[in-house]
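Note that one protein chain of the assembly has been removed; the remaining protein chains are unaltered in position.
Order of writing sets the labels: A, B and C. Residues in every chain begin at 1.
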């Protein structure tokens, strides 16, 4: 075992399901081919810099709990660089190739925008060097929610000066994402929403948000950045209502403002459940709208009304998500980003590894289960059979938009009372459960 | 006091706020002009035939509790006609001009589609006569959820025969709505959704739904029906997930399938809260998407996870809804439909009147409060002032889509750290509460 | 294959995890010994007469969907008997020994209480005969929620006459449960609660409920019925607030009125989640209060706000529930009752079997997983180790109530800042997930 930051932690290896070693993969075997693709290519796992290296364990009622040995208690540039080295040692030991970041997580805010940009450039230069040829960002983003200037939003702030500042910050974040070889750029509008409709001009704010995103697209094209632009829906928290509420709401916004071809979605499982949907539903909704771009792999607690950002350990949920991902042919140039954090009370360095291994293994089990389901074939057949009456001549007319109400009425009278078979939901659940 | 069905109930009159008479209006004064329009024209109140005349008091754990004196315990055609007469006496005594209905609520199902249509024609002929020159439907609709044939949906059923049957039923319902002088036609897709994604082909179902709505629009135009087509969003119940989840989801569907110009929305307050939004939010979302068509005036219990369809008695909520309605310049040709029912335990005939009076008075108080808020002016001024930095030259550039990221970055650097004033939410709430 | 009612269905056998036969057990092997007890003795599975034989598929928006071949469409006494025969054929083919019932589910309401009792006696006599020596009720109960007379409650009705009627009905239901050899008697207070506090005297209603339960206990003792009396908590639905909200609320009621020694709880998983708790939490709460009596084995949908009463197919949840059951040394004389129903859209006779098999197999997997967890030992050790500082001399003083604040303050000063180790939640989750 070696390394500057995690000397006790070995490079994590695949040991198979019978292993009892917490620091080994039991289900994720990066190079193993499942359903025609290497596991690592199905997942494109990415470490989230903010949760893993900037997560302090603070919560609304509690002070930070983590005291990682490499931290010196400052938010200095030197500390930012040291932390970046820890990030790359972590990535290397975990055996992944991708990472994600917010601008302000990797480099400290300066007194002015220029100083902040300079700080960022210095840390990014180091990151570029540490990335080498193998590692690069799955995506980058700008942190437009932590600083008090963004308390009313960035693109949707009631203040013009904040809108301009946000634009400048996103401009820079796109630039450094491009420089580092990032494959996507994410917008999570944590403050783009309202606390109360009484003091809010929602129509004007939504228009501003559209103008902002248009300008971002124009700038991306101008500098030759070909990465996918992603919107990350979340219903609320910190605001009472966030404009990118869920996948369908985001799609409506993109369609309304003519942006649907320029953006995809980054679906987060915990955000899905907070909006009243299963994660499977949100992923499917994005897929059916042609905008499934990336997955923030985490989970929430179904009895808890805020974002807990836990590592996913529910095999059933992982299997359902992977059913959609496989239908989508994978997510590239997107992937799975661990927008998940240690519990506040988990304070050992090894917990960082255990949590990631657990999350990766759970999704890997999900993929293996999907392979079983596909091989078995009976679940797909059950669904195909349910809709088979539409695989007919009249079904084809309907699906082609050529069956008008008069024609259909004639048929309805001709056919009499239709037979309606069982939906076989319990059988579908039995087949599904058997594959877990 | 007079009448065949409600002999004890007088015609309901306006007696003003100091009245203690449960059978009088204290706030709703039909002919009184508020904000330039008669109260009755702001509201266009409509009685819902199903809740008022077909509501039995049954719930998932209990048998019917109502035993209205005019009911004979049958679902016969004769009973349907008698019930229709009760409906018009009720409407007359309540003093409204509009009503709403499902096809199967007003006339009994027959053994065949032809027989059902014949039953419907007979009752509709009577309704036409009873309407006279003053009364007509705010809207009509087809009941595509009660009969077991629709257990997998109507337009989204997995069975072709059901799709055809649903088309025939909607065709007829549009015809009778048109015949009765209805001003709108509503689609509430209670079964258009799924119980489980495991046995559902959601993409195919959504495509079918779009084809169905296209055909409905084509048929409406063919027969010269100029009423507005309305979709009524509801997140779930009876299905786990209904495709018209909320206003934004419905708007996305309409945009995706090119139907946005052909439909508006019928927003129900209880459906709004079940989808995680305030009613005010859903009404505003519809308004900002240009598709606010009608309001199902009811309310739910914030601690209850199913549709309770209560008459709205919350003055604050009524005032917020009316703020949006006034901004929209009213709802015509839509209006307010009481999609609200007596509690199961309310079994007196007079309860039907008390409930409607209470709901109408609450909305009337809401409108009166909006008038106070507008007259006072300070709430509008607070909002205008918040966004005033955009009422500038650069604000205009941004709003015209002419401010690119490079220009904005230059400005951000030039301006330095922006000043961000208080959002004054507590002041807004104080002003609002003072108007109640 | 044989039988009068289910001729197509064989006796269900255990075929092991590799079986693809929907009509076979893959995990539940009745006679197999796990953790020192036969599987059938850990579970004591019981078929719920109401869901399985009286579930019609009706919901608040839909008519019945089931048309079982043995039903003649009536609620006659002859039909009740025929249905009872179907019940025992079902029980026999499923291979369980226990069943559960409400009085009014097994026999039709009469015009008077005497007639209802006579009907019940006649069906009960047949059931007694069909039970033979092997089968008997896990529990019986009275249906105090369906009939309109109970619309304000039974024991908590505002009407004295209803209170008396409910008492008479429970009296009879205890008698027949006793006669059939039932091991428990359940109170589910579906209407014992309120819809609005504005028209409710909650204090008086709670007092009435206590008087009612005291009288039930007295009567049980008088007739020599030694079965356990069980309260089944549910937070709401059909009422807005049910008095037996959750396990802790029920325990408080029992303690307040001196009934804690006379009752245990029947925990339902779906009721647990509706009250904001995990099922595991409610089972543990009952266990720690010494009142875990029975489990209504079902599950809900975490995104749905009403009781869906689904068969449990979540392996993780099943494993957690079984962790508690094993800690409790089993549930006898209680057991697992399938308070679960087919989805409305599942209309094949075989679906009844598939659903039960799926539910039994899932719980059986849960038990097998618990055996793995116990054998492995690392999860128990993790918990034991976490609290080991209390396994000390001072810990013993604290736990014995002998460490006062002055002593503890002295120690706190002496010891200085305490060391607080990681809670290792992710490790615990990893160990748990590995056992699934």
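Operating definition for what follows: contacts are C-beta pairs under 8 Å (C-beta built on N, C-alpha and C of every residue); 3 or more make two chains touch, one makes a residue touch a chain.
As the structure is a prediction and not an experimental result, all values here were calculated from the model.
Note on the undisplayed chain: of the listed residues C:170, C:267, C:295 or C:436, the one touching it is C:170.
Within the set C:65, C:275 or C:337, the residue that contacts the chain not displayed is C:275.
Considering C:320, C:341 or C:368, the position touching the chain not shown turns out to be C:320 (whole complex). For subunit A, the residues touching the chain absent from view are 57, 59-65, 145-148, 150-152, 190-191, 195-196, 236-238, 240, 274, 301, 303-307, 343-345.
Listed for subunit C, the residues touching the missing chain in the whole complex are 112-114, 148-149, 151-152, 157-165, 167-168, 170-172, 195-204, 206-208, 211, 214-216, 218-219, 235-236, 241, 245-246, 248-249, 251-253, 255-256, 275-278, 280-281, 284, 288-289, 320, 379, 382-383, 386-387, 389-390, 392, 394-395, 398-399, 401, 403-406, 408-409, 411-413, 415-421, 423-425, 428-429, 432. Panel shows subunit B; residues 17, 20, 22, 26, 273, 276-278, 302-303, 311, 313-316, 342-343, 345-348, 351, 354-355, 357-358, 361-362, 376, 378, 420-427, 429-430, 432-434, 436 of it touch the chain omitted from the view.
Note that only the chains that are shown with their structure count from here on.
Residue numbering at the subunit B/subunit C interface overlaps substantially, since over half of the positions present are found in both copies.
Each chain gets a centre from the mean of its Cα atoms; for subunit B and subunit C, those two points are 40 Å apart.
Residue positions 303, 343, 345, 347 of subunit C are each in touch with at least two other chains.
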